[in-house]
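For this view, one protein chain was removed and the others were kept in their places.
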């Protein structure tokens, strides 16, 4: 993670992600946000795979996206992910999606709020170590 | 469309739509909203396929979802779609997703704002007939 | 299930399933086959959801598709599913996909071989009752 609390990831738009309008279908932007979130957690030091293996699940409770420009097949899309809010039982990520090639353009901004649940589906607090790591990363954002 | 300006559609959750949490992955809710929107327009009398064939595209500019309960494989999900706002160059749909079987539950609420673009990507007004049909349907919501 | 051992299901092509060629992206045909398979098992009397709940998983080991004509947005696609082969630890389904509206056309034929695994990932035999139901249905195909 860079010192400003932002993790940068990249995806290339797949043909499967286009629709008949000739652009990436709108729900895939949220999948790319998930790619960004996965990388963010890896950089914070706690992969999401490990978190689930420990019995804690981060479930999407809210998702908002504003679409500014279309992404096209084979475009390189940069995802800048940061924390917007950290709570003991929830964490809110913010994403900025930018086309890098060909020709830079802001594609979208998005947020997702995730709540922590146990394997039984009941709310749980985030583990202390993860909460500290999130708060530390958030402080640099 | 019912007299209250709401179109009701149904989908059954596909195995392909589940994720390793054992529930439907969150972006598919927006795909189900698109199913509801397609039916809404069919009931208003202007299929979206015809609209595109005439050179007008409705592009998602904003999407917000609140997730309330998980949908699971083979659940029947009811999508109630209505118009939230009608503008000459944009239309905002609101969706309520409900699990019908097994055991009723409110799954999510969502909105999508769509803007009208021509084949050249420039903003356009909705055709008069469609605008009237939308406004008429909206008046009953 | 009809007396000839074929289960018929229908899906409507979603906008999300199209690609920039203006037709349904090729992998979605296999998702529609899964819809057909789910219905087939329901008609045989053993929903796949129940099977998994009992600790048995049917895992796709092989999938072959021949594409004959494109499916387009909002087309109604009929999926005719039947059993091609029944073994104690594997079952092979065959699918014929046909466009019903607008204008009938054979879209694709496909097969998927599924093997039975326990929750531990080890091969298992299909439960006797299911095996009998499959063999009975297959005998009518």
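As written, the chain order gives the labels A, B and C, with residue 1 at the start of each chain.
Heads up, the rule we're going with is that a residue touches a chain if its C-beta (ideal position, glycine included) is under 8 Å from a C-beta of that chain, and two chains touch if they have at least 3 such contacts.
The model shown is predicted, which means the values in this text are computed figures rather than measured ones.
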item: Selected from A:14, A:89, A:106 or A:140 as touching the chain missing from the view; value: A:14
item: Positions on subunit A where the hidden chain makes contact; value: 12, 14-16, 31, 34-35, 38, 47-49, 73-74
item: Missing-chain contacts mapped onto subunit C; value: 20-21, 26-28, 30-31, 52, 57, 59-67, 70
item: Positions on subunit B where the hidden chain makes contact; value: 15-16, 18-23, 25, 27, 73
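We take it that only the chains that are shown with their structure count from here on.
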item: Centre-of-Cα separation between subunit B and subunit A, whole angstrom; value: 24
item: Subunit A and subunit C: spacing of chain centres that average the CA atoms, whole Å; value: 34
item: Multi-partner residues of subunit C (at least 2 other chains); value: 15-16, 73
